[in-house]
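Yeah, one chain of the complex is gone here, protein chain that is, but the others are all in their spots.
As written, the chains take the letters A and B, and residue 1 is the first residue of each chain.
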Amino acid sequence: MKIRSRPGSLMVCYLAVISVFLLLPQLIVVVVAFSEASFVSFPPPGYSTKWMVRVLSDPSFMKPLWNSVVLGLSASILAAALALPASIAIVRHSFRGARVIQNFLLSPLSMPALILAIAMLFFLSDIGLGNTYAGLLFGHVVIVLPYLVRTIVAVYSGADPRIEEAAYTLGAKPLSTFWFVTLPMLRPAIFAGGMFAFLVSFDEVAIALLLSNASSITLPVSILTYLTYNYDPAVAAISVIKMIIVVLALLALERFYGLQNLTMQSR
Amino acid sequence: MIHRLSKVFLSSLFASTLMVGPSFADDPLVVVSSGGVWLESAKANFVSCYEERTGEQPEVLTINSSEVINRLRANPDNPPIDVALLSEIDAIRAGEEGLLEKLSVEKVPNLADVPEVFREQWDNYATIQNFGAMIVLYNKEAIPEPPADWKTLIDQTIEGKYGDRVSFPAVTMAWGPMFTWFLTTLYDGDEDMVFEKYKEMLPNVANYWTSPVDAMNMFAAKEIDILVYWDGRAYAFAEENDWAGAYIPDPGAFQSAAMLAKVNNGSEKAWTYIDCVLSPEAQLGHSKMIKYPIVNSKVEYPEELAAVLTPLEAVRQPEFRSFMDKIPNWIERWNKEVR
Partner (left out) sequence: MTRRGSIRQGAKGYLLTFPAFAFLAVFFVGPLIVNLLESFKDDEGGITFAQYARALGDAYYLEVLGDTIALSLVVTIASLLLGYPLAIAIARSRGALKSFLIFLVVTPLLINVVVRTFGWMVIFGRSGFLNSILKFLELDTITLTGTWTGIAIAMVQVLLPFMVLSIASTLEGIDGELEDAATTLGATPLKTIIHVIFPLSLQGVITGTVLVFALSIGSFVTVMLMGTNSTMVLPLLVYQQLNLASDWPFAAALGNILIFVVLIATALQLSLSRKGARR
């Protein structure tokens, strides 16, 4: 779509309101993170960086934070490796049951994580993967896979098949067509889907609560168990640190790739 | 049969390709703790003692009781946890399901100084590590003379004396069933009466809380004047804020506890850790950090600590086996009736 007339005043109003709506809860968490009180209160009686300092120097938050980054990245990459060929096949190779397979690949999205988590716990121990890192990783791959399939299929079905056909006509081999034509076309989708996948894994708690162990404990789990008995702003502080990390990642993505590709645009 | 075969096939496939077989005997001991200050205390008092005795470092898992018991149920032969920390009910269930190993003075010498009452109901499958009680935290400015006993508090709430500025724990809060049992003891064991009271109070409570954090936030923000809450936290809050007070209404409170247990088929080194947890030094250190009473009778509390601990005489231990089978029914009644 091309740039058209300037946005009307109605649109500007709407954007202002929706910005507040989308940002307000996070802003409150940021403010509380810099509270000097030992209880969560808003507005805080005074401001200090003590909770930030405390959290940054607390291995029971920093280690899970690192674990979550590693888990999120590995799960997203593994899911992308599974989703890419499958999505290409679904869009380009019209085979019987492609639709059904597509919906099957998307179905973990709608699964209440709570039920899935407890069933996974027992299933993984049945097949000899109980209490392993692979179990936790596979659990996360299951729930993030749909995000990748969805974005890649959406973008690829909007892409013009004639471009690839042209490459074939010009004598390119299937593999080089894939490498030089298809993959560049799909890169925005992989990044966008991967970003969603990472964010979902980064915030997933039900599966991690049952499948992580002392060395692989994730940040949402440590936040949740912290909140069971503790009431201070430390949780707000660690949330802010987590937010900063993701924002930095988004900025890097923007720098190298351009954030606009997150809309999975197809042209 | 097919199920079995596929199970064997799948397990050999995954175990071999991923090289992630079952854990080995020299794996570190895995113990459980709650998060935050509890974890700090576990590290400072229990883990340090264990390190001193064995020269090894245990892994500390911070998860809640329901996750502990589910993990044990899923892997009974090769449990991912060696020393469990459970809620009272989960500890009874785990003991009955054969997931725990009985404690004894031979294996845990310090158990000799822990009165029997702290493990009798659990058939020696678990012992209380520390306990607390649910008491009343109130705003002194808004309510200069709070009701002296529970029944008066409930009836005055129903009458609307406190507006809707009161909050009680919900039955669906982790210790809600125990609180409900405690209320039945006030009304001659009449459950229907208790649910009737819950219902009658509904229009005049701010809410029935399920999240302890939110409950405390509401009180701190002065959105409510009376909060039925954990003693340790209530005393600490009252100490920090002049306008708040905390007390135990008559006829006392119910005991709530964290249960320590040795997991069946877990590492034998678990005994050493449990002995450490129950040692007088570690117990006192733990009590100082978390502000809850502990169980080793050799421990003598310093005066200022004793002042904020609920004494054992003031708490009544719930008779868990008398009501644990009713809990699903209570939850259903609660959901259906009190709304």
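Throughout what follows, contacts are C-beta pairs under 8 Å (C-beta built on N, C-alpha and C of every residue); 3 or more make two chains touch, one makes a residue touch a chain.
As the structure is a prediction and not an experimental result, all values here were calculated from the model.
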Report task. Quick one: say which of B:Gly95, B:Pro177, B:Gly232 or B:Pro318 touches the chain that got left out. Result -> B:Pro177
Report summary line: The one residue from A:Val53, A:Ile163, A:Leu183 or A:Val247 touching the chain left out of view is A:Val247
Query raised in the report: What is the set of chain B residues that contact the non-displayed chain in the whole complex?
Result: 10, 66, 69-70, 89-90, 93, 170, 172, 174, 176-177, 206-208, 210-211, 213-214, 217-218, 221-223, 327-328, 331-332, 334-336, 338-339
Report summary line: Note that chain A touches the chain not displayed via residues 1-4, 7-8, 11, 14-15, 18-19, 21-26, 28-29, 32, 40, 42, 81-83, 85-86, 88-90, 93-96, 98-99, 101, 103-116, 118-120, 122-123, 126-127, 138-139, 141-142, 145, 149-151, 154-155, 158, 192, 195, 199-200, 203, 205, 219-220, 223-224, 227, 235-236, 239, 242-243, 246-247, 250, 254, 258-260, 262-267
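Operating definition for what follows: only the chains that are shown with their structure count from here on.
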Query raised in the report: Which part of chain B faces chain A closely enough to touch in the complex?
Result: 7, 10-12, 14-15, 18, 20-23, 30, 34-39, 59-64, 67, 70-71, 73-75, 78, 80, 211-213, 216-217, 220-221, 233, 237, 240
Report task. Enumerate the contact residues on chain A facing chain B in the complex. Result -> 38-42, 60, 118, 121-122, 124-134, 209-210, 213-215, 217, 221-222, 225-232, 234
